[in-house]
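Here's a structure for you.
Only a single protein chain was left out; the remaining protein chains are all shown in position.
Chain IDs A, B and C follow the sequence of writing; residue 1 opens each chain.
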């Protein structure tokens, strides 16, 4: 930790701060600068208490306290310099192949799901997405088919060979959902619901962790740390747009998260352009950008009839559009040196 | 719903949209304007599916779709024109008296808690806050004393007569926490963890719902709707700062939420200046502003020794400071016509 | 400056960084910590080049660079520990008296302005606001009466004795505007138009500097520094709402800016609740909060007939409402120990 003192501090005041630094287990190292004195507090920031409390304890002496270490370990590139790969049935995510995960926002019926599954498979997708438990902003909106939806997903998997990803909403459903799915999705609204993250991690299934609407990169990495610290190494980060002042798009997809996650972490990065923009008409361009920038997979909402979708119809693309999109992506996948 | 068509749409295209509007259960009403045609779709938006899907279904015809109704009902002023009051032991929140809820961020020890409880009671607080289960950004930070913390809170209540508020983090702890506390707090990170909200509501205890870091007012009201829709009328909204670009303060406390909640809802509004600023040195001014603007209660973090707090020491005020603050607030409480 | 090196850096790599630090005029001071090495670079950060370039120059060696000094001087509390006061005709802003600055968004006509001026004077305002040059988001909106508007303001001053504040939009109008006004307003959109700030400062008139829509406190203080550095000591900061994700209000008024500016700077702080909320119905509550938190003045938009205002009618309060507001503020002004 670095502790910056205010200008014009007496030796006696300085000594009081130094004493407290020592009592909290750090070794102080004093640097007298031109404008003010800076104290380096030497000690492991992950095992000692933060010194940021010195600001409150000595409001007239301490100007600011700056941590030096990163707070995450297991998800960091430092801990695991090569890329992690996640095995999902016969597929490997995080390797050379870019995966398409596609399907409806909500599982609505057998017909809707099977039609979607067959179309996305034909277009080249390897993983079927579909919500059985849906987090809805209003209690009056469709909350998902629940276990019935999970069974339909399992059936689609059986018939098409696609792997399945679906969202977990409740700690009490962790085992149930794990029984049916190949990847557990933790949604943006639950990205710092640590109890849910722990319950999901403990199932041993790969976890796709969406970035929260106002989550800093560091907080996202730390939420991922909860998964790895609970002995589940199979973590995928998924950028799905952050909340900004812009209203033209529902969220602002932060594509710079791709190189940032690649730099800071060894885990694969997935992009969700459907939530990211909240508008079907931007999905194609965002997919191209994501592929060019190094995404390992894309998570795309498709629906046989978007006009009659029971949730988020405005951001789901039609099956035809998805097929065309998958074709148009090929040139960019090759340009990126991927498959 | 209002559906705005693009300019230069043919009668045939228009008819296709109108047909779909009818098939989704609305009655269309056409207005031909100077620049474009607008369709009013008449029908209850809360019981029918949203027409926003028309944008995706007819991307070349429909320009935008605008809902007309509010999506929340039970929390709204329309549903309950007078202010709701919440009874907590012998206290009434939402009435003439402004309540001080104060105590440490985390319950750390019997000594720390009892010392805090006695001091805040002496200064005029009626409710003791203290975290037993703590949501921490990093898995390596102190996660709270758990049930032991709840027992210490119960003991402090017994000895001081203060009512108690503490946070619920996990659905599986709802009954346990309800057994010990008078008010259940739902934290900002769980503000759209609807399963937790439902579990909390079902205990029947008053629920204090913090605003999420990037939650719009409408989303906050809808999250509150989950509580009332689960037959628990005892809801308090708590503004605790939103996430913005500013870094001087940890969050930006949105004090305009006070008149806005008072206008839109009948539920009491509580202000948390400690989380709101993330700096102890701003707490006093923010409390004064909150009281002047009509807050029903303040939720303040205090600690006998902020320098050695196990969590969030930088935003906790000392017991002395709290005592002085409570005194300084009196003039503003009177100016606001409160007690 | 503090330079944090990555873990596992060789002596040779370290030496390269140290050499560059020296060549940029700083004296390096090395601290070897538990996890990584930190270099304190001793030297005046305001007169030397920033070392942040080391991140780009040594991307594999340097992890981050943290400045230690504040970048502003003349506006800081350190430079001038007591509060500055600004004399405007016979008034003093920044002293014990809280001033009301009120008037229409745009000057529209003699009748509209005179009616407003008389009403706000009767209600206790000391300063008349009114836009003669208007910055409008669209080129098709009313751009202000220009010099004719300035003349009307001067006439209102002559007839009522109110001082006048109006906005300067163009460097080329600085002398013209200074001839007619008592305070020059720099609007939010021009808050980092440094050429305009310099031109305004050089007129010698007091400058009211609005905070930009996405301006950090530090950037605002530095923009103010342009005024003082151009030998004009008469600076007022004006908070008028920042841009956030919330759409219920047009902006989010950051009232915590009041204690923050008071802490960091000696200049007076003014609050504009009209722009701040963008809704007339929140103005009253925001004024009360601002007064309680220590604002030195309020800048309020009023209009004799808001429905027919030529600009921003949605945020202007009627003359009756303003009169009532001024009365209701009295109790809070007294509670704050002001006049």
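The definition used in the following text is that a residue touches a chain if its C-beta (ideal position, glycine included) is under 8 Å from a C-beta of that chain, and two chains touch if they have at least 3 such contacts.
Predicted model only: the values in this text are computed from it and were never measured.
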| item | value |
| --- | --- |
| Touch with the omitted chain, as defined above, among A:177, A:286 or A:325 | A:286 |
| Chain A residues that touch the omitted chain in the full complex | 214, 216-218, 242, 244-249, 252-256, 258-260, 263, 276-277, 281-282, 284-286, 288-294, 331-332, 334-336 |
| Residues in chain C touching the chain absent from view | 20, 24, 46, 49-50, 52-59, 71-72, 135-140, 169-172, 189-190, 192-196, 212-214, 219, 222-223, 225-226, 229-230, 243, 279-281, 305-310, 313-317 |
| Touch residues of chain B, complete complex, unshown partner | 2, 4, 7, 29, 31-36, 38, 40, 42-45, 66, 68-69, 78, 214, 243-245, 247 |
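To be clear about the criterion, only the chains that are shown with their structure count from here on.
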| item | value |
| --- | --- |
| Pairwise touch network: line, ring, star, complete, or other | complete |
| Whole-Å gap between the CA centroids of chain B and chain C | 30 |
| Chain A and chain C, separation of their C-alpha mean positions in angstrom | 37 |
| Residue list for chain C, restricted to those that touch at least two other chains | 214, 244-245, 247 |
